[in-house]
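Every protein chain except one is present and positioned as in the full complex.
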Amino acid sequence: MIRTSFLQDLLATIFERSVDRPPSHDRRSLAEMCKALLSERGEASGTLIAAAILGRYEAASAQEKRSFFQLLEWAYDLDCESLIGAAETYRRNRDSNTLSELLRAAEPPRQELLRRLNRVAGATGRLVKMREDLLAMIGDEPSLRCVDLDFQHLFSSWFNRGFLVLRRIDWATPANILEKIIAYEAVHRISDWDDLRRRLEPPDRRCFAFFHPAMPDEPLIFVEVALTTEIAASVQQLLSRDHAAIREAEANTAVFYSISNCQRGLAGVSFGNFLIKQVATDLSQSLPNLKSFTTLSPVPGFARWLSSQVTEANGDVERVKSASRILEASSPDDLEQVRSETLRLAAEYLLHAKRSDGLPLDPVARFHLGNGARVERIQALADTSSKGLAEGRGVMVNYSYDLNSVEANHEAYIHHGEIIAARSVRALLGAALAQHHARGTQNA
Amino acid sequence: MIRTSFLQDLLATIFERSVDRPPSHDRRSLAEMCKALLSERGEASGTLIAAAILGRYEAASAQEKRSFFQLLEWAYDLDCESLIGAAETYRRNRDSNTLSELLRAAEPPRQELLRRLNRVAGATGRLVKMREDLLAMIGDEPSLRCVDLDFQHLFSSWFNRGFLVLRRIDWATPANILEKIIAYEAVHRISDWDDLRRRLEPPDRRCFAFFHPAMPDEPLIFVEVALTTEIAASVQQLLSRDHAAIREAEANTAVFYSISNCQRGLAGVSFGNFLIKQVATDLSQSLPNLKSFTTLSPVPGFARWLSSQVTEANGDVERVKSASRILEASSPDDLEQVRSETLRLAAEYLLHAKRSDGLPLDPVARFHLGNGARVERIQALADTSSKGLAEGRGVMVNYSYDLNSVEANHEAYIHHGEIIAARSVRALLGAALAQHHARGTQNA
Amino acid sequence: MIRTSFLQDLLATIFERSVDRPPSHDRRSLAEMCKALLSERGEASGTLIAAAILGRYEAASAQEKRSFFQLLEWAYDLDCESLIGAAETYRRNRDSNTLSELLRAAEPPRQELLRRLNRVAGATGRLVKMREDLLAMIGDEPSLRCVDLDFQHLFSSWFNRGFLVLRRIDWATPANILEKIIAYEAVHRISDWDDLRRRLEPPDRRCFAFFHPAMPDEPLIFVEVALTTEIAASVQQLLSRDHAAIREAEANTAVFYSISNCQRGLAGVSFGNFLIKQVATDLSQSLPNLKSFTTLSPVPGFARWLSSQVTEANGDVERVKSASRILEASSPDDLEQVRSETLRLAAEYLLHAKRSDGLPLDPVARFHLGNGARVERIQALADTSSKGLAEGRGVMVNYSYDLNSVEANHEAYIHHGEIIAARSVRALLGAALAQHHARGTQNA
Partner (left out) sequence: MIRTSFLQDLLATIFERSVDRPPSHDRRSLAEMCKALLSERGEASGTLIAAAILGRYEAASAQEKRSFFQLLEWAYDLDCESLIGAAETYRRNRDSNTLSELLRAAEPPRQELLRRLNRVAGATGRLVKMREDLLAMIGDEPSLRCVDLDFQHLFSSWFNRGFLVLRRIDWATPANILEKIIAYEAVHRISDWDDLRRRLEPPDRRCFAFFHPAMPDEPLIFVEVALTTEIAASVQQLLSRDHAAIREAEANTAVFYSISNCQRGLAGVSFGNFLIKQVATDLSQSLPNLKSFTTLSPVPGFARWLSSQVTEANGDVERVKSASRILEASSPDDLEQVRSETLRLAAEYLLHAKRSDGLPLDPVARFHLGNGARVERIQALADTSSKGLAEGRGVMVNYSYDLNSVEANHEAYIHHGEIIAARSVRALLGAALAQHHARGTQNA
């Protein structure tokens, strides 16, 4: 038996409030309304003006929106003089009054403006869309990034993991949520409702998403999971129409085969780390037979790196030849011919190719290693979709999450730049290279 | 028919997560754990450490808690040098990178520490309790107020009105919520469950509370409302055991007769203004016969002010005699004898007695006038409880909320210090004093 | 604000209980188990045996199922001797003891057997499926209809309208319910999820279903409604991909364009009448602008009747020619040529063609007229789907439900065989025929 009643009603109210949005008849300009919104000290009518600003913004043209952001940039920026003055006062005389003054001076007024806009019921999602517009304009006009700093600061606070709610997504989930799952899936496209159903309904499939109570119809991020009896070696196999489901009690492995962010307006507010760990924790409680939690992840930068190896040609003729052969393979059958070279170079790419800041070149590797996962296995011919062949030459990687060692792995990765990998993965590199990883070995 | 399903499930999950709280075996000191929590860049284990800190804090002695706050004060304060440096850099070279550096330097690291603590499921309510502890220590140790500035800053953001949920409280509300209503009622004490029931169950009674989704079992603030056919003149009458309820359709007036904050840890984060206006809006939609929204409010500073008038004795013998008579009345019957003098001096107290900052002396008046309400009527012998007699000599005030004029009233109050009052209230002052209020007249 | 909490939890429990169904290890035959189920006086283990019987039945072959029903037929029938004896005793001596004996003797023991089977959590839906099997066998073996009488009797009691729950079906309804809507739509096929969405999501579309609390995942019957500004004249237009939605407040007419039963196992337990009236009542409350409630219904027997007219050839040469022309039309364009003849003969078919029992020949007409609706309008070229052309030669009918006159209409229909029709419909018949309807005129 469950007990959910009173708590549930809370959200119902959120929903109701957000339904109707009567038009405002405020005739002031956006600039005037923003000024009024901030200047109202007692705030008797704050919500009305805020609602009017949001409505006006949403009806605005692209040019008007740009002007609005420019306004935020110059009219609501920090006042450096006051800030420096307040900081010097506080330095001389540290007490709560001087600190209070300093903190007030240290925050761009934009932040308070955004907080007041957020008072309107249902505003949070609308501010996320507003930031989506803003991000799209920054390319042309980098100075707007200053405005974005404040959006990002507030969103990080509002979308704190403690406020997020994990929900299972399944075939009994409302269709309006499910269609967003179809739309947002970014890794392995969901072709239609039948495809979606194959990912949700079988007893060996799971999907989970984070939601925020103020945006209950909008998943923030979701992960798709397959329950299996071995580490998955091919995504096409996992998603096959002919897949024969196993009973959940038979499964010993949870394969996270896709993780997708849903809200461009929340870029830079990271949820993925928390999502994977929460899902792994929950699954291990409800299905105690599960022993291993692993991903089946793309290697999106592999083909590009191979090309760079060919052109850079820094002496190692053998490797250039291998890279060329892999790049020239025009079919899965061709790739099968160069399987061992592919695995070796993929291992090298993952374990040694670094950016200038010392972090791995591959973005997916950076994400999982940064979370404390380790490179468990490299799989050739694991993604034979056109995208998988083009970007990763069919290669995929299993990163494994051992909840007992993620912290140590993460520590080693952050402080020592170590990439923790299974012995078998390091073995692919051959003897010489493997020495570089002596330390990592001990962790594996 | 209603549609609440998916949304509701969200909160169910919140609830579940917050139930069990396994003990931590982390042996580091609170100081070490705080350092670890902030230093973990990739944050692989942030939630575990955060949970351990919260658990350790809650099990700590008063002295240990004090030490913890002291640690927050000195070890996680702003670095003025860096801040001034960053501000000067930004002044010289305004771009998003320099601004980003400046914003980082301008925030005490305490804030990020609190945000990371909040990642733990159910942490929000625990942080509110933590601040309650902190506030209790500030009296002795005012320097801790610096720490409180950060709590207050974060709570203002997290408890933004846009995240709050309004809920009706009635006789079908879970008992664990209702007992909190009994406990938190601060204005007119609820003596037991039968008394509570008399305030919730009759068709002419309402109660509403704000909740936050991360604290679904904890009302933040609530208001009790009586639906009547005239402006209420006595709280004892309203709460009488023999009260004959009217049908809701008969009512033309909603009397807000009690409003209570529930969380001391949220002091300074104001909800009351939003609550009254939201409830007035919702009631006027669901009960279109309601024409007037008014309070029945105490005048907690009246007796004290009368005393001051007697001792100050600034010449006006008549007024000193009146004040003395009112103060000497030892029963409702006595007070009945001085009814007109009481009303006159109460009007003077409300409309003219000011603090040094120019705002009204009476705290309840400050609250409602600051919200844009006006003084509608002054009622003698309206609260004959011992507290009502002691603090307010039985006087209560009806402040009325006219949603169409709150903004203008508020404006006049904030910018011109005007106290909007009904003509009949001003008339109590007598001709001479009334002239001071010429402008106010036009609004009434 | 809404209040649904405790009530909702109730059903949650129903759901949980019905999830897992551990296999029984009872080795007795179905016949033995049925005997045990009924003979257990104190019923200590009733639920276990009942669950075992249900499980065994569902795993049985078609032949075994047939044997089971045959068993129910002969072994659990009424004992006529006892019944007659008890009836005679009661006739002589009317008291509650003799009546009690009589009532016991007057009920086939099958009914108690079915009631005991229903004690198992989730059994109700399984018994509905069981009757579906039974109905399929009755064609071959009419004697099984005796068993069905008891199913039907119990289901009429269990699915009493007072136990049914009306739910709106929309785009936020769970996908597992929606796919049943797609599957069960019997009138105007739903081709895919996009088609479904066009019927649910626009602001001028509604869908409602009845559910039973013991079968919460299974709609029993549903109706699809279009909100329009005039009586709909074509179903293709209503369902058009290019349909431009109107705002709900603009609508003055609700068109019930499809009503489908979902459970073959509930045949003969009628919900449609209640559904239409409940939906009309609810819609008129929530959308007070709605003035007319009407159907857009097929005329499934029209083409067949036309054929019979041609072959019967009872003298009216003109009508035979008309009927032939209509039947020979091979395209909508052809039918356009015979529009007025089609309307005239359709009116004759609806208003005059009767079965031997005096009720209308057309089954859809029988349903709506039996509910108290009236024939409002006949539309030519209203359903140009292949089915619509084949069965109804493109004709559709608007039956209107005026909640104030359904009772009188129904009375006239039941007691006097009158078919209430709008004046314009009767006018189609021409002067001579219209005289038959003089009385009906007064109602229109």
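Chains: A, B and C, in written order; residue numbering restarts at 1 for each.
In the analysis below, a contact is a pair of C-beta atoms (placed from the backbone, for glycine too) under 8 Å apart; a residue touches a chain by one contact, two chains touch by 3 or more.
Worth saying up front: this structure is predicted, and the values here are computed from it rather than measured.
**Q** Which one touches the absent chain: C:38, C:71 or C:99?
**A** Looking across C:38, C:71 or C:99, the contact with the absent chain belongs to C:99.
**Q** Among C:28, C:66, C:115 or C:325, which residue is in contact with the omitted chain in the full complex?
**A** C:115
**Q** Just name the one of C:28, C:129, C:145 or C:339 that touches the chain not displayed here.
**A** Of the listed residues, the one touching the omitted chain is C:145.
**Q** Using the touch definition up top, pick the residue from C:31, C:75 or C:165 that touches the left-out chain.
**A** Checking the options C:31, C:75 or C:165, the one contacting the hidden chain is C:165.
**Q** May I ask you to list the residues on subunit C that touch the chain which is not drawn?
**A** Subunit C touches the missing chain through residues 2-15, 17, 40-45, 47-48, 77-78, 80-81, 83-84, 87-88, 90-91, 94-96, 99-100, 102-103, 106-108, 115, 118-124, 142-143, 145-146, 148-149, 153-154, 156-158, 160-163, 165-167, 173-174, 177, 211, 213-214, 216-217, 273-274, 277, 370-372, 406-407, 409-411, 413-414.
**Q** In the complete complex, the non-displayed chain touches which residues of subunit B?
**A** 1-6, 8-9, 12-13, 16, 171-178, 192-193, 197, 217
By our rule, only the chains that are shown with their structure count from here on.
**Q** Using each chain's Cα centroid, which is most distant from the centroid of subunit B?
**A** Comparing chain centres, C lies farthest from subunit B.
**Q** Roughly how far is subunit A from subunit B, centre to centre by C-alpha average, rounded to an integer in Å?
**A** 38
**Q** Distance from the CA centroid of subunit B to that of subunit C, rounded to the nearest Å?
**A** 57
**Q** Centroid from C-alpha atoms only, then distance subunit A to subunit C, rounded to Å. What do you get?
**A** Roughly 50 Å, centre to centre.
**Q** Could you tell me which residues belong to subunit A and also touch two or more other chains?
**A** 2-6, 8-9, 12-13, 173-174, 177, 217
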